[in-house]
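Let me give you the structure first, and then I'll get to my questions.
Only a single protein chain was left out; the remaining protein chains are all shown in position.
All chains are identified by letter, namely A and B, in their written order; residue positions are counted from 1 within each chain.
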Amino acid sequence: MSVCTLRIDDQDVAIAAGSTVLQAIRSAAIAVPTLCHLDGLSPVGACRLCLVEVEGSERLLAACVTTVQDGMRIHTNSSRLQEMRRTLIELLFSEGNHICAICVANGQCELQDLAVRVGMDHSRFSYRYPNRCVDLSHPQFGLDHNRCILCTRCVRVCDEVEGAHVWDVGWRGEHCQIISGLAEPWGAVEACTNCGKCIEVCPTGALFHKGEGTDEKHGHPGRLAALVQGRSRQELEP
Amino acid sequence: MPQDFEQLDPVLRRHQFRADALLEVLAAAQRSYGYLSAPLLRHVATSLRLPLSRVQGTASFYHLFRFTPPPRHQCLVCTGTACHVQGAGGLLQELKQHLNCPELDIGEVRCVGTCSGAPLVLVDGEIWNHQRAPALIEALQELLQ
Partner (left out) sequence: MALLDRCAEVAQQPGSGITVKGVGCHGPCSDGPLFSVACGDEVRLISVQSSSASELAMELQEALSRGSLREWVPRGCRSLDPQSPFLALQRRIVLERCGQIDPEDLSDAESAGAYQQLNAVLAANNPEAVIDLVRRSGLRGRGGAGYPTGLKWATVAAMPGAEKRLVCNADEGDPGAFMDRTILEGDPHSVLEGMAIAAFAVGAQHGFIYIRAEYPLAIARLRRAIAQAQQQGWLGTTIAGSRFSFDLELRVGAGAYVCGEETALIHSIEGQRGVPRPRPPYPAEHGVFGLPTLINNVETYANIPVLHRLGLERYGVGTKVFSLTGHVSRSGVIEVPIGTSLRTIVETMAGGPPDHKPIKAVQTGGPSGGCIPAAALDTPVDYDSLQALGTIMGSGGMVVMDSTTNMVDVAAYFMAFSREESCGKCIPCRTGTVQLELLLRKLLARKATVADLEQLERLSETVRDASLCGLGQSAPKPVLSTLRHFRADYLALLQPLEASR
């Protein structure tokens, strides 16, 4: 297996050719935020938080979907990138209705953690206060669209890992929404296997177990990687 | 009661029930049945062996698909640049203000590419060039009677 050597911030990093820049960054224990990315799911490059500067490229590149090249020089934490990440997080907060104090995921929320990390205390943009609904039709689970950030992890895990494809994205632009079946109540969708993987991978409190109160949701996004890895070694039968 | 939607069969067969023909099939379905009802979408999903959410997600992405029965008449104001700089925005507002009727759907259409007639509207698929609010409202009221 050939190896690529690259320089990330001030570190020299060697990693197998064909790896992504994000893998290289993580292998060097450098912290770059991500939201849509999850080990075990196909990358989509949608949240734009892992954008990095690559010398010789005019554009910023999303680390999760960029393949390493030998000799790459990468900057992950310039003031421009910091400002951009903060702006993106603020945009997310302005877009939905994120009220941490009453959220099941309070204290366990990736969006909340990122807000703290980028140093955001409020959004500089106008809050939109969209009128979104909550779907409690499923016997075990609930979906609160107010907290959804459209990372599409649930869509991908249900399609790629569970194979049920209950979820998809409906409509477009600012009207985008996660939908189940024909945009019908989740509980009415026969394809759902009640596996709960979507709950585990959801970075916020949008998908949750019914009965969980404030601060009580504990997502386990890390379990997915172990499951996918195990399957590829055929240790666990699907 | 499951409906058979047999008008769609030739289209499905022509595309050999292939999933990549989803847009063509949806367009044909809307042409035949006026709009994409839930049973119709279910039929399309089953025929093309696609998940329901995939079909709904795709259909709702595109402007031209509708999920409710169409009204009897439709007046779409072109919101292209040429129409905009010649007052399409005001025209649309006036129409919405003066014509409030369930039989008439007032909406917008993306540039239809015949900008010399700006500002223009599409009435039931027909292009009406150089429209001004008072005359257009009158013509539409006539159409509705």
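FYI, a residue touches a chain if its C-beta (ideal position, glycine included) is under 8 Å from a C-beta of that chain, and two chains touch if they have at least 3 such contacts.
These numbers come from a predicted model, not from an experiment.
**Student:** Touching the absent chain in the whole complex: find that residue among A:I30, A:M84 or A:C100.
**Tutor:** Per the contact definition at the top, the residue touching the missing chain is A:M84.
**Student:** Looking at A:S2, A:S79, A:S126 or A:N194, which makes contact with the chain not pictured?
**Tutor:** A:S126
**Student:** Which of A:G56, A:P139, A:G173 or A:G211 sits in contact with the chain that's absent?
**Tutor:** A:G173
**Student:** Since one chain has been left out of the picture, which residues of chain A touch it in the full complex?
**Tutor:** Contact residues on chain A toward the absent chain are 44-48, 51, 59-60, 62, 65, 67, 83-84, 87-88, 91-92, 94-95, 124-126, 128, 149-150, 169, 171-176.
**Student:** Even though one chain is hidden, which residues of chain B still touch it in the full complex?
**Tutor:** 19-24, 26-27, 54, 57-58, 61-65, 79-86, 89, 109-116, 118
Just so it is clear, only the chains that are shown with their structure count from here on.
**Student:** Using mean CA coordinates as chain centres, what's the chain A-chain B distance in Å?
**Tutor:** 35
**Student:** Would you mind writing out the residues of chain A in touch with chain B in their complex?
**Tutor:** 159, 164-172, 179-184, 189, 191
**Student:** Write out the stretch or stretches of chain B touching chain A in their complex.
**Tutor:** Touch list, chain B to chain A: 38, 41-42, 51-57, 60-61.
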